[in-house]
Structure formats: C-alpha cells, structure tokens
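Heads up, one of the protein chains got dropped from this complex, but the rest are sitting where they should.
Up next is chain A:
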Amino acid sequence: MGEVVVLAVSAVLLAGFYAAMAYGLGLIYGVLRIVNLAHGGIIMASAYVTWQLFDRFAIDPFLAIPIVLVVFFAIGVGIYLGLVRFLPRGPAGAVQSLLLLFGVWLVIRNVAYLLFTGNEQVIHTGYATSSVRILGGSFSATRLAVFAVATVALFTLHLLLTRTYLGKAIRAVAQNPDSCTLAGINVERIYVFTFGLGTALAGLAGTLASTLFAFNPSFGASELLKSFVIIVLGGLGSIVGIALGALVLAFAEVFAVYAVPPYLTTAVGFVLLVVVLVLRPGGLFGQRVLR
C-alpha cells in the first residue's frame, strides 16, 4: 500500500513536468495546425543554454527561467518569421512543415554536437541531493520545484488564454481565422506570437529537464514523442485535457514497473498511443479544438 502511494505521488510530480513539456507542442498545433517537429530540439537546446548559464555565470537553473523564456520566445519568433511563415497554409503545408521543422531539429542537434560534443552533461546544483518526505516517501527537492514551476506556468497560461484579449484572440484564431480578420485581429501577428510562446514553453521544459536528467545533443527525441502522446490523449481542448493526458502517461509509465522490466517503461507511452488511436481516434478526452 505504502509503495503504491509513493509511486502515485511520483507519477503526479512527473505529470506536472510532462504537461508543461507538451503544452507548447499542443498550442502551436492547435493554432497553426503545424506539428512542431523541432520541439524536441528546442528542449535539448534549452537544456544546454541552462547548463551554460549555470556553468559560466553560476546562474541557478530555476533563476535562469526568465532568461530562457525570453531567449526561446525570440528564437520561436525567428523560426516563424524566417521559415514557417513561407509555408502554404492549411493541409497543403502539412508535409512541408514536417520536413522543414525536422530539418530545424537536425540543425540544432548538429550545432550542439559541434559546440558541446556528444558527452552527457548534468547540472549539479547545491540542492541536488536534498529531499523532502511526503506521504511516507522521500522525494527530491528538485522534483518538487519542477512540479511547482510547471504548475505555475500552466496556471499562468490558462489565465492568459481565458482572461486577456490576446489570449481570447489566440483561441479564436484556432477556431476560425477568417472571422478574426473581419473582427480586426491581425492573424499573422497571432501566429508569430503563438509560435514564440510555444517555443518559450519548450524552452521552459528544457530547463526543467536539465535539472532532472542527464542530456546530450540527442536528448529531446523521446520528449517530443511523449508530448505527442499527451496531446493525442488529452486533446487540444484545454489545459485540463493536457493535464489529464500527462497524468495518464505518467501513471502508466510509473506503474509499469509492476508489469514490465525498467528498460521498457518508456515504450509504455507509445503502446498507449497506438491503443488510443485505434480505439478512440479523437483522443481519450477528445476535444480537437483549442477552446
């Protein structure tokens, strides 16, 4: 019994990180109908940026978050204005966008190999080994901090999307861009901003990941896939959908220890994805539009 509780807490903590990680991908897909294949590359790049800030300037990863958000928002805006903007809109551009953004990912990855070699990196903060006791289990302080930051980020995003003119315009563009133009909304600007925001969120995920895991330039591939699993499970409907998708994936992975050997737990998500796509193509909590 005690062990189950500990695993459940552990899954909830992991789900927080997963939700923050998937949200950027979901947001960009919901508004632009583009699967950002560079998502994993951005997460990896941000882990390196965070490590460099820590290593060279002794900036704590959690304090680096504002810098990372600004830098990756700018990078997202740059990718949109420099590349994505030129793609044909709608289904016609779907294949091109996949190829283009996959290309962006390869470039980011190779730059990382050039600059930092393929060696694994870890960030050793002073509090890396401290832990906190919850419900009879011992959890690292870092994991709790990651959960807290992820939750705050998602809550802030929820407020942005539901309480501000800009956020409502983003949701409206996701649902019907043409009538947005008629209402005086500059749809192109919403696209730029959304791509920037989604990239900044991937950046945040990279910073959080860098405090939890070792990483090398190949890092990010399974993060991209898991993000994809989460948005398929949870739909694009809302923050709640994403959170549910993240919880399902995290619980499945954590509790898979009872069923499969540890090296297979990452495959759990993909099995889940296939099962869901076959049984409920609309997603488990099926909302296909951002609302």
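Just so it is clear, a contact is a pair of C-beta atoms (placed from the backbone, for glycine too) under 8 Å apart; a residue touches a chain by one contact, two chains touch by 3 or more; residues count from 1.
Simple rule for what comes next: contacts and distances are computed from a predicted model.
J.: One chain of this complex is missing from the view, so tell me which of "Ferrous iron transport protein A", "Alpha-ketoacid dehydrogenase subunit beta", "ABC transporter ATP-binding protein" or "LLM class flavin-dependent oxidoreductase" is its UniProt name.
T.: "ABC transporter ATP-binding protein"
J.: Have a look at A:35, A:112, A:169 or A:268 and name the one touching the chain we're not showing.
T.: Final answer for the missing-chain contact: A:169.
J.: Which listed residue (A:98, A:187, A:257 or A:277) would be found touching the missing chain in the intact complex?
T.: A:187
J.: Contacts of chain A with the missing chain: which residues?
T.: Against the left-out chain, chain A lists 165, 168-169, 171-172, 175-176, 178-187, 289-291.
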